[in-house]
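The structure under discussion appears below in the form of structure tokens.
Every protein chain but one is kept in place in this view of the complex.
Every chain is named by a letter (A and B) in the order it is written, and numbering of its residues begins at 1.
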Amino acid sequence: MIHRNLLGIGATFVVALGVVGLTFSASVEDPADFRFINGTEPKSLDPQIVTGQPEGRIADAIFEGLTYREPSSLRPVPGAAESWVISEDQTVYTFTMRPDAVWSDGTPVTAHDFAWTWRRLQEPALGAEYAYILHMVKGAEIYNTYAAAASALEGPIATALATLRADHVAGVDADAWQTFVATEHVNDYVKGTKNALLLRVISQREGSLDAALLEQVADALAAEATRRRTAHAYSVQHFGIDEGVFARDDTTLVVELIAPTPYFLELTAFYPTYPSPRHIVEAEGNAQNWFLPGKIVTNGPFLLESWKVNDRIRLRKSATYWGRDDIHVEVVDAYSIENATTSLNLYLTGAVDWVPATYPVDLVDTLKKRPDFYKNPGMVVYYYRFNTSRPPFDDVRVRQAVCLSIDRKLIVEEVLGLGQLPATHFVPPGLAGYEPPNSELPATLDLERAGELLAEAGYPGGKGFPKISILFNTSESHKKIAEVIADQLRRNLGLPVEAHNQEWQAYQDSTRLLKYDIARAGWIGDYLDPNTFLDLWVTNGGNNQTGWGSPVYDRLIQAAGEVGAFVRDPDALVAKLREPDRARAILADVAASTDQAQRIAAEGRLRMHLFREAEAILVQDEFPVMPIYFYVVSGLVAPHVQGFYSELTDAEGNKSANLQDLHPVRGISLRAATSSGGDR
Amino acid sequence: MTSSATVVPTAEKGTSLGADAWRRLKRNRVALAGGIALVLIVTACFVLPVLLGMDPETTDPTRKNLPPSLQHFFGTDTLGRDYLARVLVGGQTSLLVGLAATAAVVIVGVLYGAVAGYYGGRVDEILMRFVDFLYGIPYMFLVILVMLMFSDTERGNPIPVFFALGLVQWLAMARIVRGQVLTLREREFVLAARVTGAGDMRIIVRHILPNVLGIVVIYATLTVPAVIILESFLSFLGLGVKLSWGQLVAEGVSVVNPIDSYWWLLFWPSVLLALTLFSLNFLGDGLRDALDPRTRR
Partner (left out) sequence: MNESRFAGAQWMAIGVAVLTLVIGLAIGWREAAVIGLGTGFIAGTAWWSAAMVRVGGSLMLAGVVWIFAAPNLGPGAAALVVTGVAALTWKFLPTRVQRRVCFMLPSLVMLIFVTSMLMYMAPGNPFAQEKVASPQVEEALRKLYGVPRDPTEFFIIYMKRLVLEGSLGPAIKVQGRTVQDLLMPALPVSISLGLLALILACGIGLVLGIRAGLKPNSAADYSSMALAMVGISLPNFVIGAGLMIVFSLSLGWLPVAGWGGYPHLILPALTLALPYAAYIARLARGGTIEVMQQDFVRTARAKGLSESTIIVKHALKGAILPVVSFLGPAAAGILTGSFVVETLFGIPGMGQWFVKGAINRDYSVVLGTAIIYCTLVTAFNLFVDLAYAWLDPRIREER
């Protein structure tokens, strides 16, 4: 009996160990040359689909756009395109393709690949989040959005409007009207319309709309739908074929823009515009799996060698890349690790060479003293939203009082401690040409004024104030800030505030459905322009999520988007500006400009002024959001890693900050004869 | 089962049984120490913060990360809050979660186990299969699902946590009770009750349940720590709701590192957590020995 026991147990153990051993025998790999923590698991590697930094780092390494970012300056330099010519009015770019640019299967990269890919980015069925970044290309937005808009206008919106009219024969008050506009996303579907009536009523928030006006609106919407359908039908025939972006021949790509876009070349080095291999994507039947290892074909400096989900992505230097002689690392491992402690520990033991940002925030005081720690300002604003759709934050005085009662300076210096800037504006500093307006928001406290405002709003000393919560999505750093702010509001204003976390999905639901009082948020600029920050707050905009809206604000953002149109008829809006004289002076410059370049420059300044006026509404009168601080991006990089720039140097030798925190793998080289990076 | 167990279920003998067990428990110094420690911890967590007006919320970032001193016995945390206050108030949540979830476990587990064990046969078979099946579902998965279901409540509400944690712990209780009942139902006093015409319900409530009480109490003392640990996993995964030991420990883990460590942020909640669980375990063991007639010598 006992021998049988021992035998059985022994056999079980041996079998178990055997299983363990077998699973391992196949999985051991050689070490990589350069290893870094890539954060979240990439969702996809289809350049038109992906969003987010982890995906972007890989896409930048395996694909190449018309240009790529030179690592030390991040300026676009010739990539798949060898050279280009820009027309005098800066709206037509003609690229000449590089003759030795090939896909990793040997097929040449042609202008047709780019024309097809850029049309693919706008394909409505693909649902690409970043489609909008090329909407300045002629016909792109029409191809991308007009069909859906026309269907919505003819379908659900027309039906809902008919119901609204039937229910309110005598006319609709502005509140009910705005509810209709918001729930039916009318804004999104008439975006860019020239119809003055529609523009006016959509931001109407006062008074009421009578039956006759509503009938006109219904007609205007129907006309808008027809216009969109026609335009879309035209773009299907032409966009990407002989209009907007098209290949004149295999080596010549022509891009036509609606308006001059100073940052257009930068976009050609941004992953949504990278070419997808048409011959592979179509061979896989457009299924979303052509980018898996074994199938994928790329044109960048690295190849995707393997992709182990939740473990790592392995890249290997491409032997077919035209610039292969300038690539200095052979094998790169990108680890999909989210846990901050684990990331830091891997770095400290020399198992990885680069840790971008994912280290325990509480250790920052120690880490920032290390020589291998780097930091640079980021183009990111950290802010709190107010839910302006219900009490108590429907009252602007309450919002302002709260904005005045948090000590931003204390937060950045003592809680964050990396040299973050207290945010008294919404648009981060450092955007070329943009001069922010004055702000009513102090860096520290203005408790006297806050107390007055709160008393005026009917809550003297916080008496009678309802219990409110600060909602944040689960994260160590958000939690710290929320708890400090809750405590400051509690002590400074006597408000009953509680910090409350939800995991990401629930948090998104809550903010979208306006089920919160105050909610944490952050916004990363998509491009170096105030618009990426300020167009968030147009009435009912998808990312607004505060319930706030202002007709003047909406018109300012719209005017900035179409400066040409604004210049032709500026008076109505200029009358509403805070600094009309300044606007008039720039308008005079525009009128006085003698050549194209001067005019473009003056219009650019006018555009910046409109943004300044718009931001003034946010930080001087309305306070729908409470900016808290501007990010500093930071991380740890081993000393033997070369070609890593947290400060950029352009061709003229000017220094600037690496605002977008881009560190292309293609620029990395390793100092020889160093065995392991981090010290203990 | 051996036939040496001689639990007799009449009322007056029941008290003498209790007294007997109490006497033996008092002799078990380890268990007694566990009980006393437990009382002290509970008192400290629930009474001290109120009595001394401690405030676990007031931040002072200029006094952050201070090691233990006379001003702050447990030091301060990363926002300069008094860590002693936080640990004690966190204990309230942890202990409450542990007790509330255990109460749920006891009710569900005992009922389920008693029905399965008393009727036996097919009913038992299927009920226990079901328990086995639920064992196969990752418990954390159930907890996470329940937590997510309730996660849109606008303010942190700990009730879903009780519910979710209780949901996965009753299985073992049901198994244990069922095992006991299975042997009890064959005993003379049950047969006697049956002969006198008592209904099933009455037999279960009056004769069987009092006899499984001992093991239920023992197992309950072991459930409380299990629930507290489970709650700490939730905090580790970022699904925790309230200030609790689990949350403090999860946060503390990230600030202990050879390059720099605010060790007290991990040390204090861990010590209190471990102390509580130690005490509960020793008390549970002591209770088991005291209530198990076979150890009487």
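In this section, contacts are C-beta pairs under 8 Å (C-beta built on N, C-alpha and C of every residue); 3 or more make two chains touch, one makes a residue touch a chain.
These numbers come from a predicted model, not from an experiment.
Contact with the undisplayed chain is limited, among A:S83, A:Q505 or A:Q596, to A:Q505. Hidden from this view is one chain, which touches chain A at 1-2, 5-6, 8-9, 13, 16-17, 19-20, 23-24, 27-29, 41-44, 46, 49, 51, 124-125, 127, 129, 145, 148, 151-152, 185, 188, 287-292, 308-311, 335, 337, 339, 341-342, 345-346, 348-349, 351, 503-506, 508-510, 512, 542-543, 680. Against the chain not shown here, chain B presents residues 115, 118-127, 129-130, 132-133, 135-141, 144-146, 148-149, 151-152, 172, 185-186, 200, 225, 229, 232-233, 236-237, 246, 249-250, 253, 256-258, 266, 270, 273-274, 277-278, 281.
As a working rule, only the chains that are shown with their structure count from here on.
Mean C-alpha position of chain A lies 47 Å from that of chain B. The touching residues of chain A, counted against chain B in their complex, run 340-341, 344-345, 348, 360, 362-363, 365-367, 410-411, 413-415, 467, 469, 471, 474-476, 480, 483-484, 486-488, 490-491, 498, 500-503, 505-506, 509-510, 515-517, 680. In the complex of the two chains, the chain B residues touching chain A come out as 57-59, 61-62, 64-65, 78-80, 148, 151-152, 154-156, 238-239, 241, 251, 253-255, 257-260, 262.
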